[in-house]
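Could you have a look at this structure, given as structure tokens, before my questions?
Selected chains from the complex are presented in situ; the others are not included.
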Amino acid sequence: MTPELLLLIADRAGTFVFALSGGVAAVRLRMDLFGVIMLSFLPAVGGGTLRDLLLDQPVFWLEDTVVLAFAAAGGLVAFFAANAVDAWKPLRWADALGLALFAVTGAAKAAELGYGIVIVLVMGTITATFGGLLRDVVANREPLIFKEDIYATAALFGALVYALMAMSPATEALAFAAGGGAAFLLRGAAILFKLSLPKPRP
Amino acid sequence: MTPELLLLIADRAGTFVFALSGGVAAVRLRMDLFGVIMLSFLPAVGGGTLRDLLLDQPVFWLEDTVVLAFAAAGGLVAFFAANAVDAWKPLRWADALGLALFAVTGAAKAAELGYGIVIVLVMGTITATFGGLLRDVVANREPLIFKEDIYATAALFGALVYALMAMSPATEALAFAAGGGAAFLLRGAAILFKLSLPKPRP
């Protein structure tokens, strides 16, 4: 599997699961069908869009509009299955998966352009967290990124593992899997065991 | 009338009416003169600015600063005539007009660059709705785009009618008028008859 194909598959899977989270937020706001689809776009493509604007690259969905269909599909599923999603509450885990996937695709895009590790980490973190931040700011609720401990930190960690592996003789596919896995495991551990980083004393 | 001139006039008229809506929101927040003008800029040029950034085109007001004067004029009118505007309540209709104008100018810009119908529809909708979304997010109120039924949907519909006409032998001017008219009529009907799209069951 080529790195390009890996990037493509991970981008689309991440797009769909992030769109689900936006769609569920929109359903809770009692938005109509088109509103649900629009709000599902923010987390689905918001982070990657900012990454591409910052890196002065063509915005990824301009030429690859199929990704927008994946985002719309996530919104539609949320619209028609909101009750099931509410009962099942997989949102946090779908979100953790999207976070992990976007962290490595964002980091990989910056690395491919030849940027150093600082920008690779920044782009991984932005790609993974900015879309969800947009979703929460627009839906006027406290950003999940601030409410949840070790959220953006997991994205940063995944990007870091990817970056270190990518500098090693490991294949791109292995770096991808290790980075994504690291982000997902750290985020999952934070959900299960309520891990947290130090907070300021009150 | 050339398509370029049509685009120019529609962009400026839309700029002024959207600036009015931002100015009125700012006056309600008790902002001072310069604050009112700044908040009037968000709906006036925010959507077109995002469109240009996404399409990697020069931001339209960098070379055409006259458009900023139209935005400032909208803010000034809102500042000095807030009471009249409040009594007269034309805000929804000015907003509907701006929505219709921006939907077709945004769609036309993407079409001119040779993009397919998906991107044409996305750019029409973004140009028409993103500025108002920015205005509402910054003014910390529930976005009109979510509160009002058939709002962004009207922009999408106008962009669609424009796109279909632009593919037909119709002149650009006719496509413009048909797309703008379709968006304005649908939005107007939604205001008058409280039309709405399906919503998720509670």
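Order as written gives the chain letters A and B; numbering starts at 1 within each chain.
Criterion: contacts are C-beta pairs under 8 Å (C-beta built on N, C-alpha and C of every residue); 3 or more make two chains touch, one makes a residue touch a chain.
Just so you know, these numbers come straight off a predicted model, no measurement behind them.
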Full count of same-sequence chains in the assembly - 2 placed in this view: 3
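Here is the rule we use: only the chains that are shown with their structure count from here on.
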Cα-superposition angle relating the copies chain B and chain A, to nearest 5°: 120
For chain A paired with chain B, centre-to-centre distance based on mean C-alpha positions, whole Å: 30
Footprint of chain B on chain A - complex, ascending: 26-27, 29-36, 38-39, 49, 53, 58-59, 62, 65, 68, 79-80, 82-83, 137-138, 140
Residues of chain B touching chain A in the complex: 53-56, 115-116, 118-119, 122, 125, 129, 133, 137, 140, 142-143, 145-146, 149-150, 152-153, 156, 196-202
